[in-house]
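This part shows chain A:
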Amino acid sequence: MTNLAAAQATLAEAAQVGAAGGVARFAWLLIALPALGAAVLLIGGKRTNAWGHLLGCATVVLSFLYGTLLFFDTTDLDPQRRVRELDVFSWIPVNALQVDFGLRLDPLSLTFVLLVTGVGALIHIYSVGYMSHDADRRKFFAYLNLFVAAMLVLVLGNSFVTLYFGWEGVGVASYLLIAFWQHRPAAATAAKKAFLMNRVGDVGLAIAIFLLFRDLGTTQYTEVFARAGELSSGTLLAITLLLLLGACGKSGQFPLQAWLPDAMEGPTPVSALIHAATMVTAGVYLVARSNPIYDLSPDGRLVVTVIGALTLLIGCVIGCAYDDIKKVLAYSTVSQIGYMILAVGLGPAGYALGIMHLLTHGFFKAGLFLGAGSVMHGMNDETDIRRFGGLFRYMPVTAVTFIIGYLAIIGFPGLSGYFSKDAIIEAAFGQEGWRGWVFGGAALLGAGLTAFYMTRLVLLTFFGEKRWEKLTSADGRAYHPHESPSVMTVPMIVLAIGSVGAGAFFALGDNLVTWLEPSLGALEASEHGVLPHALVPVLTILLVAAGVAAAWLLVGRKPVPVTRPVRVALPVRAARADLYANAINEALFARPGAWLARALVFVDNKGVDGLVNGTAALLGGGSGRMRRLQTGFVRSYALSMLGGSVLVVAALLVVRFA
Partner candidate 1 sequence: MTPTYYLLLSALLFTIGAVGVLIRRNAIVVFMCVELMLNAVNLTLVTFARINGGLDGQVMAFFVMVVAAAEVVVGLAIIMSIFRTRRSASVDDSNLLKY
Partner candidate 2 sequence: MLDPYVPLVLMFVLATAFSAVSVLVAPLIGPRRYNRAKLDSYECGIEPSPQPIVGGGRTPVAYYLTAMLFILFDIEMVFLYPFAVTADALGLFGLVEIALFIATVGFAYAYVWRRGGLDWN
């Protein structure tokens, strides 16, 4: 497609953007409700301790119900008229910078609304039970509500600035929630790490927005997309890469993936909601939302795909080596989001597939995390899977729902992961030439590895020897595994049902792809793939089966040591060290940074420091000295006034007559 044609096509799309009326006129309520909840809980303080969690749940449930209403309101419309805008208020109506706060109601944003509020509501309910012993439960709900509100701003905003506002908002909420147990140093450090690495990405996003505003004078989606063709190819590439940098930061993609596993220090519902189902997928949303820009820049898309493929492999490999139940799930999240990024990087052939995988992943990964939380709840907050084993009998509901999620994620035929992940693998193989082989191969390999580490996880946790019987937890208590209360299991069951059915519902009859068409354009089927269409599912299933079998052979058949073996092969060691991501970060950035710093210290002491300190000293010293001019004597004040007047009059006369 040439640039011109693309611009015309998007222009045509822009022309169809209608104003929201009817029930959609109150779409701001979606955001206002959780925001109100957060405000009440934060301002009300301890007074709301008794009922705060109920309010927190109620606002999100109401938001979800209203979101559902909006969804049906939209499905009633013609597909061409499903993109609607709602001006809420004009925020800064000055001169050229017209920052309006508006909402964009289209299939893409509504899909996210349903995901965020739906999964959010379930996790709110789950948290009532999970956090019941925590003194600060009210604050926890306040932050969760804040997160939901910010996330809705992110997905509903109709301009990049509004998106950025929500983007920062979810960053703050995520920071607060990771550090929720701030008395643990690990949690505080993890929060800081998440915040810093996110900042790197945010800078990219911010610069991309500046570039858009500089060249187009607007950040409104409709106008930006309609006029994206005016951008030079260099600017386009820069914008796509910068947006990708933002996406990498938020979604834990290479090279900014290291914060996500650490973020599991937060309470488990947070891991489920923010670091599995919703916030970390914001990067995927960003790329998908900016599809008219990415359409114009094949090079930019290629980088997206490469990053996705790389990350999905990294995540799988590391996931195989970890023994911490939440960290394994976290790396699995990294790798699954890698799939999504890979998909949206494929362009029109993959946008909708990425979103589909995002949705199914939202179900099964949230379910898996809640299951993990339920296991921890029954096991004195233990996370080491080597200390679990044979838990199936003690917590059957948790085990069944967890296993359903497991089957979904490895792509067991018929379950949701099967439909969404296979579609991506197929699309990857659908690329022409070396790309098809490389990306398809990576995706295929990832599927096998996923099967391996997830099987290992399930086997070690729920089956086999009861290794915990002879052990005590770190605080000296014996383990008494038990099933969680129903307020926790019900959300897990609901999510398990979603994990089973969502894929089929979305994929069969192309329901989701058709629904998303007004936002993402039509899905292009690949015709020149490197492998025949029929072959790909077969290969996938074979590889998955191989992965399961390998796991069974490794951990299912023989006793597992409670402490992890130290003498292991190099790949395992590498994987245990997060593939040296932190070391690489250190070697690539921190160490040279330190050298550079040391080299700069010299210059710094002499020059820069001198300049900075000099400025500060100059200001401070100048201030101290100028202060003395304020002598306290009226007459000297009068003198300064007279002097000033003479200067003013003299200057006026000089300007006039000179």
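If you want to know what made the cut, all candidates are chains of the complex that A comes from, given by their letters.
Here is the rule we use: a residue touches a chain if its C-beta (ideal position, glycine included) is under 8 Å from a C-beta of that chain, and two chains touch if they have at least 3 such contacts; residues count from 1.
Given the structure is predicted, the values throughout are model-derived calculations rather than measurements.
Here chain A appears alone, and the candidate among 1 or 2 that touches it in the complex is 1.
Chain A contributes residues 627-628, 630-635, 638-639, 642 to its touches with candidate 1 in the complex.
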